[in-house]
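Here it is: the structure, laid out below.
Note that one protein chain is taken out, while the other chains of the complex remain in position.
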Amino acid sequence: MLTSVAEPLLDIADVHSGYGKIVVLHGVTMHIKPGEVVALLGPNGAGKSTLLRTISGLIACSAGSMRFSGESLGGLGPRGTVQRGLAHIIEGHRIFTQQTVYDNLLLAGYDVPRSERKARVEEALTYFPEIAAKRNDAGSTLSGGQQQMLAVAQGLVQKPKLLMLDEPSAGLSPVLVDRVLAVVDQLRVAGTAVLLVEQLIEKALSVSDRVYALAQGRVVLEQPANLPDLPRLLERAYLDQN
Amino acid sequence: MSADGAQAGLEPLSALKVGGANASVVPFLAIFALAAAVPFIGNDYWVLIATRAAVYWVLVSGLTLVIGYAGQLAIGYVALLTLGAYVTSVLAAGNVLPPIPVFAALALAGLVGAVAGVIVGLPALRLRTFYFAMTTLGFATIVTQIALAWQSVTGGGIGLSGPEMPAPFNTTRGFFFFCLAAAAMCTWMSSNIAGSRYGRSLVAIRDADVAAEAVGISKPGLLTKVFIFCGALAGIAGGLFASLQTYITPDAFTFDLSLLFFISILIGGRGSILGPLIGTIVLTLLPEIAAPLAAWSAFLYAAMLLAVVLLIPGGIAALLDFKSRAPLETGRTIAPRLDMLSALAPAVGNQETLSVRDVVLTFGAVRAIDGASLDVASGQIHGLIGPNGSGKTTILNVISGFYAPNSGDVQLGGVPLEAGDPVTRTRHGIARTFQTPRIVGEACVLDNVMLGGTINGRAGFFATLLSLPGSFRDERMFRSQALAALACVGLDGLADVRADRLQHSELRFVEIARALMSRPKLLLLDEPAAGLSVHEIVHLGQLVKAIAANGAAVLLVEHHADLIFGICAHVTVLNLGRVLAEGTPDQIRVNKEVVSAYLGG
Partner (left out) sequence: MLTSIISTGLAMGAIYALIGITYNTMYSTSRVMSFTAGQLGMLGGVFGALFILRFGINSVVGFGLTMMVCAFIGVVTELVAVRPVLKSIEQHLYVLSTLALALMISQVVAIEWSTEPQAFPRFFGTAAALIDEKFWFPVAACAATVIGLEVLYKHTLTGRAFKAVAEDNLAAQALGLPERNLRIASYALAAMIGGLAGFSGGSLLLAFVANGGLLNFYGFVPVALGGLGNNRGAIVGGFGLGLFQQAASFLVGGIFASVAVFSLFIIVLLIAPQGLFGAPQSRRV
């Protein structure tokens, strides 16, 4: 799957960002090729979620460049990035609990042409039969795992070129984690690139092509995911970054 | 900056400190001297205007503590002025009860104002400031309605005569000097409060309410005292206003007056006494010198309010704060002085162990803490690690009283800690820092640190109001301790700098200094190394080790593995709200489960 000739889909260089006075990212450089699954690892507070939010335009990038499909992402804002094919599933399966499963998915297709919207929703639902069965139930009635599936399905409605998933396994039982990550595999087959932030290293590595590790707002490691000694390298990278 | 706090505290002007900076008393003297000269250089009309400014200031000097310091947006305070005016007039006129002397009537107006101030302020004690704004607005609405409708007492729309002052205050000049003296007295009292631990606490409630609770400041208790003071001044101002007007009708108390009080404070600058004083004078004079604009004056006030809010939220005081614009030295380093720590050792006591037993805390269906236990002995650094959402900070919040657990015990030295009551923790000897530093940005670093000692003050509100000797002793003690605490963490060079000018890493050390002010037996640190440079983390590690060696128990929530493994005697690993493993750093390092969970997250 690693085709070296492909132009990068996402190409970011020396990205700085943070919250107010607090700088979290101190110059992050990374790229993702079309159809590639990349795991983003790192200890708590390393800046993984901040990086995703910066890429999707939820927070402003204070320095550096970000290009997606050859186009600059600077100043686009979250709506612009979604319209260009970049979906971001934020952490904590934050679906809209007061609305039905179906309405949650329709909302994900807000900018999709009206004629196409329902078909997209149906297509996304085929990935998750367990929530398709509850399409008319309110989001609040779903379990944590089902809410996470719904959140992922919201991303799928947008048919992104790149899907960014932030800790989809958090708070889920192992069976459900496999269920959600199986979708990542399906997406790879379908040619969608995925940027996956995950706590469970082994599960993340099993579905990924390549790995970046962040620590203290910087990339400290970039390796293929199938490298045999990776866990030890990761530990070294976190501890020896000083 | 000298570390000699005692000398600094003896400055004769410290009673007039404004917002923590040693503002000179000179501008106040100049203003009052100029005002006192008005009868000798102007005609009676100008004396009346000056009297009006003085009467307004009696109210505004108290209100500035509520709005400017505590940040409680009281927008309908004209109601208390109305109330005071009618109470004084009705009692002095004797149309309901037998007439009583004017001064007694004024005192009763103050009392009624104080009671009304507390009643109107009740929502502010617990709710967001919008509710308080709305309550004061509603109160203003009904007071006017009642003044109009209750004809047998208030004379309705026809009104009634204001009280007549006894000699020598019954002349224009006599009354002016009486009001001027009252205004000077009020300035002095408000400044006393503003420059004391009460003033700092009010600002903390406004800008860092969570930190205020953690250092033991009870918002309801403090606000109630201030509402009483402010309400009493407003009531008395009402009585004086009625006397000045000689005849009052509900029309005299339009909402425009409320707006004038309110905007004087905001334009003058919050957290200042001098700014609102100038604001009051200017806004009282403005319609007189710009007569053609009089009809539009309220519109202009409102437009000014909008401009101030959007363009200079700090008001004139911030605009004139040139000191805070001089560039700070760059490339500053934080150099803790661990030898100074002995001055801030915890009060001698028994070996007191923190014990957390089987704590469960749920948010809805989520079990944030699911039966966790841990012990921290005094003199020991205990690390608490785990992936995001594992419940580390939540445990800290249970220990420091911000959350009440569903079940389980938290004890310090065998004494159970009150569940869900953060204000009590300082008294138990517990201090903490926050993941995002909770700092009063507009106050100087020294004031921020002094806040940590608030509950150790001896002088009460009344003693502080009248600047009795006890309040001087308190301030001296706070100052010298805060300077010592700043020296310990290595920031004494920045004591006079506005805190919002510091770097993020420096704020973390300011928080530690603030925590040290209460000489804690137990110190809770929430990710103190986040955002620090490698060099600063080394200093932090040395500082925390020295604090523990000094006798305090330290519970450290942290992600930096090297810091945890470098300084902790004991480590607890949390995952999904449960204890995954515990032991010495060496045991934890080789625990396979932990390595996977921790390094993965």
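Lettered A and B in written order, each chain numbered from 1.
To be clear about the criterion, a residue touches a chain if its C-beta (ideal position, glycine included) is under 8 Å from a C-beta of that chain, and two chains touch if they have at least 3 such contacts.
Predicted model, so just to flag it, every value in this text is computed and none were measured.
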Which of B:Tyr45, B:Tyr247 or B:Phe299 contacts the chain that the document leaves out: B:Phe299
Residue among A:Asn44, A:Gln158 or A:Ser208 touching the omitted chain: A:Gln158
Per the touch definition above, residue among B:Ile100, B:Val115, B:Leu137 or B:Val538 touching the missing chain: B:Leu137
Hidden partner chain, touching residue among B:Tyr45, B:Phe363 or B:Phe462: B:Phe363
Touch list for subunit A against the chain that is not drawn: 56, 58, 78-79, 81-83, 88-90, 92, 94-99, 103, 106-108, 110-111, 154, 158
Residues of subunit B in contact with the chain not shown: 71, 73, 75, 119, 122-123, 126-131, 133-135, 137-139, 141-142, 145-146, 149-150, 255, 259, 266, 295-296, 298-299, 301-303, 305-306, 309-310, 313, 363-364, 366, 368, 389
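Heads up, the rule we're going with is that only the chains that are shown with their structure count from here on.
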Centroid spacing, where centroids are CA-atom means, of subunit A and subunit B in whole angstrom: 43
Interfacial residue positions of subunit B with respect to subunit A in the complex: 365-366, 387-389, 436, 503-504, 527, 530-531, 534, 559, 561-562, 576, 595-601
Subunit A residues within the subunit B interface of the complex: 21-23, 41, 43-45, 144, 167, 170-171, 198-202, 231, 234-235, 238-239, 242
